[in-house]
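Missing here is one protein chain; the remaining ones are kept as they sit in the complex.
Right, subunit A next:
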Amino acid sequence: MTRDTSLRARLFDGFLLIALLAIAFLCLLPIWYTLAVSLSEKSAASAGRVWLWPVGFNFNSYEQIMNDGRFFHSFWISIQRVLLGASLTIAITTLMAYPLSRNTREFRLRNVFMWILVFTLLFNGGLIPWYMTVKTLGLYDTIWGLVLGGGVPVFNVILIVNYFRNLPKELDEAALVDGAGPWRMLGAIYVPLAVPVLATVTLFTIVYHWNEFFHGLVLTSGQDHYPLQTFIQQLVVVVDASNMTEDQYKRLNELSNQTLNAAKIFIAMLPVLVVYPLLQRFFIHGITLGSVKE
């Protein structure tokens, strides 16, 4: 593109940059605000005096959380869930994606299985039948309910299938001539070449298992089994306002322990804030290549 260096063009560039930076800033603002509240004095926070900088800087909220056994119990459940959920999901979806990435000459029923997968994406039995099924399977109150309850992430399978199909066919032929079977083909050729899409799916899966709260709520009998997000949801978000007047609701609002809640929210965000930058460089590449077919 020819580069316009007139004053007008440079002003345009300047304004554009400022506008974009302002929007990006707006995306970080709520996170920053939460951190500021969590480090502030209780009274300052509840009086609404905290903006972008902590007022009466202290670590009291974090010290209080350090001694909160239930918080760490839920934290530990979430960690287990992420580790089990991510490793199982990645293994199962990658294994599934390989045969499904063959064409119908190599694997005759490939399209049949593909349509079954897509059908489950388009139609589902709804909440109640799902709940009854998972309960009947004995997954209630177990870590396996949290790990497997969400079902096969079909979207991720399709992403990997499409990525596999975009890899050059010549690799197959060369490997076949060398006598490689399906397992070696997958392990030694496809997986190493599909790092971007596998990293993308890993990021999605970790984030899903860390963030999911609803299964923790309906598939467990109570606080002893809650993952962290459900724990926080019960603590911060749930307000039994069923018989409340507006005034009562207002008072409840003022009573809640803002700084402590903010600290809990911030700790619950931390793993995502850490994992996301590590894996994000892969995922744009992974998504865009995975969503086009050959």
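In this text, a residue touches a chain if its C-beta (ideal position, glycine included) is under 8 Å from a C-beta of that chain, and two chains touch if they have at least 3 such contacts; residues count from 1.
Methods note: contacts and distances are computed from a predicted model.
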(message) Looking at what's absent rather than what's present, what does UniProt name the missing chain, "Helicase conserved C-terminal domain-containing protein", "Heme exporter protein B", "Sugar ABC transporter permease" or "ABC transmembrane type-1 domain-containing protein"?
(response) "Sugar ABC transporter permease"
(message) Using the document's definition of touch, tell me which of A:Phe57, A:Phe72 or A:Trp183 contacts the absent chain.
(response) A:Trp183
(request) In the full complex, which bits of subunit A touch the chain not displayed? Write them out. (result) 1-2, 4, 9, 12-13, 16-17, 19-21, 23-24, 26-28, 30-31, 33-34, 37, 46-48, 51, 92-93, 95-96, 98-100, 102, 105-108, 113-114, 116-118, 120, 122-134, 137, 148-152, 154, 157-158, 161-162, 172-173, 176, 181-183, 186, 203, 207, 210-214, 218, 229-230, 232-233, 236-237, 239, 241-242, 244, 246, 249-250, 253-254, 258, 261-262, 265, 268-269, 272-273, 276-277, 280, 284, 287-288, 291, 293
